[in-house]
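Sharing a structure here in structure tokens format.
Heads up, one of the protein chains got dropped from this complex, but the rest are sitting where they should.
Per-chain numbering from 1; labels A, B and C assigned in written order.
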Amino acid sequence: MVVVMSPDATEEDVAAVVERVNAAGGEAFISRGVTRTIIGLVGDVEQFAELDLGAMRGVADVLRVSTPYKLVSRDNHPDMTTVYVGADSVGAVPIGPDTFTLIAGPCAVETPEQTLEAARLAQAAGATLLRGGAFKPRTSPYTFQGLGEAGLKILAEVRAETGLPVVTEVVDPRDVDLVAQYADMLQVGTRNMQNFALLQAVGAAGRPVLLKRGMSATIEEWLMAAEYIAQRGNLDIVLCERGIRTFEKATRNTLDISAVPVAHGLSHLPVVVDPSHSAGRRDLVVPLSRAAIAAGADGLIVDVHPDPASALCDGAQALTAQDIRQLAAAVRELPPLLGRVAARRAAPEEAALT
Amino acid sequence: MVVVMSPDATEEDVAAVVERVNAAGGEAFISRGVTRTIIGLVGDVEQFAELDLGAMRGVADVLRVSTPYKLVSRDNHPDMTTVYVGADSVGAVPIGPDTFTLIAGPCAVETPEQTLEAARLAQAAGATLLRGGAFKPRTSPYTFQGLGEAGLKILAEVRAETGLPVVTEVVDPRDVDLVAQYADMLQVGTRNMQNFALLQAVGAAGRPVLLKRGMSATIEEWLMAAEYIAQRGNLDIVLCERGIRTFEKATRNTLDISAVPVAHGLSHLPVVVDPSHSAGRRDLVVPLSRAAIAAGADGLIVDVHPDPASALCDGAQALTAQDIRQLAAAVRELPPLLGRVAARRAAPEEAALT
Amino acid sequence: MVVVMSPDATEEDVAAVVERVNAAGGEAFISRGVTRTIIGLVGDVEQFAELDLGAMRGVADVLRVSTPYKLVSRDNHPDMTTVYVGADSVGAVPIGPDTFTLIAGPCAVETPEQTLEAARLAQAAGATLLRGGAFKPRTSPYTFQGLGEAGLKILAEVRAETGLPVVTEVVDPRDVDLVAQYADMLQVGTRNMQNFALLQAVGAAGRPVLLKRGMSATIEEWLMAAEYIAQRGNLDIVLCERGIRTFEKATRNTLDISAVPVAHGLSHLPVVVDPSHSAGRRDLVVPLSRAAIAAGADGLIVDVHPDPASALCDGAQALTAQDIRQLAAAVRELPPLLGRVAARRAAPEEAALT
Partner (left out) sequence: MVVVMSPDATEEDVAAVVERVNAAGGEAFISRGVTRTIIGLVGDVEQFAELDLGAMRGVADVLRVSTPYKLVSRDNHPDMTTVYVGADSVGAVPIGPDTFTLIAGPCAVETPEQTLEAARLAQAAGATLLRGGAFKPRTSPYTFQGLGEAGLKILAEVRAETGLPVVTEVVDPRDVDLVAQYADMLQVGTRNMQNFALLQAVGAAGRPVLLKRGMSATIEEWLMAAEYIAQRGNLDIVLCERGIRTFEKATRNTLDISAVPVAHGLSHLPVVVDPSHSAGRRDLVVPLSRAAIAAGADGLIVDVHPDPASALCDGAQALTAQDIRQLAAAVRELPPLLGRVAARRAAPEEAALT
């Protein structure tokens, strides 16, 4: 059971709820978000129902749902959410049920030239958001770990040049504020899906979040990770399926295409697919992109690189100029058949109205 | 290394090849198919190359490929294969690169009425082949195991009534001849993918084979299983991806959608997808069907049932009359975008020409 | 619910039970074993309870258990079973709760000399049962498939020479009678764990059965496979854990050591462990053997080979003369700490009394 406090609830209001729950033998966990406080109750749910918490001062809502996640569940929120990215920089790009959004760019930011070239490739493919890593979580400590803040600056310059809002990964809770200064959307990677300190930090950062599924996380655990972000008052979350770990070796991971309709059934959050990290092979990216669109994904996130052979990270899966035409055709032709329009950027002034 | 003998090779020709290989310290495994004999060589490949086997009497071809499967590999056979089903009964239905073929019907044959109703549903969805199980391999010995020969007779009657050629499973090598009398295509199920005695028996049965992927088989092992069938002289094999076993519990299995383009890259055999057994849930069948078409599958095999609540097998995943319209739309609209036409049955006289 | 008929029940008795069940709207599946007939009931269990089936003529027992397997369940059979192997040839060797039994031998029978040498190595390690494959299910059709009946004859000769009863695999239901003529125990391999035709055939063969766990089977499915054998009247079944398929690549499979105590808790059947096929690496066989003994296994089945470098099958995992001493020490020293004695062969006359 979850008690959602209203934005103007006072500390006393919160304390009163906690006290009443404790008096009934329950436990109350307080999560203070940016705009509202949420109180999770653990204990005898039947008994809590008798406490009439909904009538207490400062209480906006009392949610009683059977799923272990509440705020991201579709049970209490049947309409699908649209998340807007870039509203306060170059203009908002929607990710949601009515549109189809292509996010593309280099796996890692290496140089200004490589990043700009990759962004131009991304645009040629129909992308309206730019991806690119400045902080790279790498399995081996002896491989390229990203340019850090220098990479963030390159991304901001390329955004200014191209008009593409920027999605980039953050790996350390201590870096969240820094990354949020440059980026339009914060990405939490597969290895950090259960890094709860990081989830809480991005939940409080005032930026939309792209939450990749852990490579061996169930869909339920993925939604629970999203709940950690939502608890801090941030519901601008986009889920990203990027392949799970199985015994099959022909692909780097196994794209769990079923996760798209399953997550859409359980949660109101948008779902995008990363065919590049799923497959780990360039030749599969376009077929898997088509499959993702057909399965109902709200968008794609794809690696592109002007010269994959020299890429410092994951070159084997990056699309090149030659492959872009096929991806562009898929992104242009298939979504309309499923009732979607290509997501385009609103001008900043329009975006202010969303 | 594989030596393919010509159809008119004699026993002496075969023996001469074996003798030359043995003399060089190698081992030769003979597989006698319906129309030709194949000799697999184990040992020092470099040395075999010096034996000049290709010049021996009765030798049609000597294949030296790096993959562990040879006859089903695309390396020696770059053009994709089209398999025809039903040529000697009601007329041939193609499964291959230019068409899209829907196979549908009940998981299990229960009664003549239920089977005919399901076949009518299948046709309404656009199906041109009828699936239905008479021999059911079931995890528990206390559940319905199928009607056996009585079920095969029902399938044959429904074929006569509807004009749909029949695909049905065989689970015991001793039943292959019986099933081949009634069926147009023999199905080998996921639990039997490495039942090598059964693979060899269907390889010799003179019927096309639908080979389901084992639920924990790699794609390489799946192609090796197909090779067992091919070795007996039968190359009319259709691969069927039906979901693999992973840790995810939201779906019965995890549809490995990447297996479609991966198998197409490695083998010339057609690939179809079974979204019903992958998901185990009715609500996911249409989205996964769309994804399979978009990923490049040559067809689908889908469970339908006039009254799933009373089904003796897998009712939770069977489509009903209400769901059929969506499936029909997907099967009608998506394949043309990928350059395919709906597979239709040739009249028997036409089929004789194929 | 399961109705177990008494050995002297008549066809009429069986028919009467089926009729009463059908009249109540249920379905009855008849399994005729060698010594008794078992009737599985599907339908409304509450209603069946009112039919008073236990009082009908020819009914020995009515089992109502919540697990999906009945005859192999410990619920109705709390005492652990001891299976005796070799009683009608060289003398019975027990596998059960009071003893520890080492089964060893070559993965595949290649020649009389190699098999005898391997049997001598097995005895040096403390083995009292000989393993060896004459019919080999191999992933690739181009690898050695076993010597067939010639291999069975070699095994019988080596049994006569060494006094070790023989465990060997059967892969085709059509071969069960042949193999049962030579072997003391029939092995069903991992790829055939759900080959139900084969399970039923070995259930009727009058020989104890070693049932390997499928490489991706749950423990519940494994017990259900054992139930197929038990249904035919054969409860002389030994379960064999041999590693499951996971993402880890350092070992050929992942030994699921927990399966030993889990299976012992659920079933009265003995459980042995195959460390050789689990690991696929010689250096891990002894540590995993120790772990299996410590976890409570009733025995081990281990590959040994006089010259692994020349082995036609799985040489990388076979123990050699050098490794035997360590295995022998583990088998000698650890079981007594767990209250077990080394399983020795009774002389044939003693065995007749068991």
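Throughout what follows, a residue touches a chain if its C-beta (ideal position, glycine included) is under 8 Å from a C-beta of that chain, and two chains touch if they have at least 3 such contacts.
Predicted, not measured: the structure shown is a model, and the values here were computed from it.
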- So which of the visible chains would the left-out chain be touching? A, B, C
- Consider the whole complex, including the chain that is not shown, and state which of A:Asn195, A:Asn234 or A:Ser276 touches that chain. A:Asn195
- Of C:Gly25, C:Pro287 or C:Gly339, the residue touching the omitted chain is C:Pro287
- subunit C residues that touch the omitted chain in the full complex: 216, 218-220, 244, 246-251, 254-262, 265, 278-279, 283-284, 287-288, 290-296, 333-334, 337-338
- Message: Under the stated touch rule, tell me which residues of subunit B contact the chain that is not displayed.
- Response: 216, 245-247
- Hey, which subunit A residues sit against the chain that's not shown? 2, 27, 29, 31, 40-42, 68-70, 137-145, 171-174, 191-192, 194-198, 215-216, 221, 224, 227-228, 231, 245
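Convention: only the chains that are shown with their structure count from here on.
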- Looking at which chains touch, is this a line, ring, star, complete or other? complete
- Between subunit B and subunit C, the Cα-mean centres are separated in Å by 32
- Query: If you average the CA atoms of subunit A and of subunit C, how many Å lie between those two points?
  - Reply: 50
- Item | Touching two or more other chains - residues of subunit B | 216
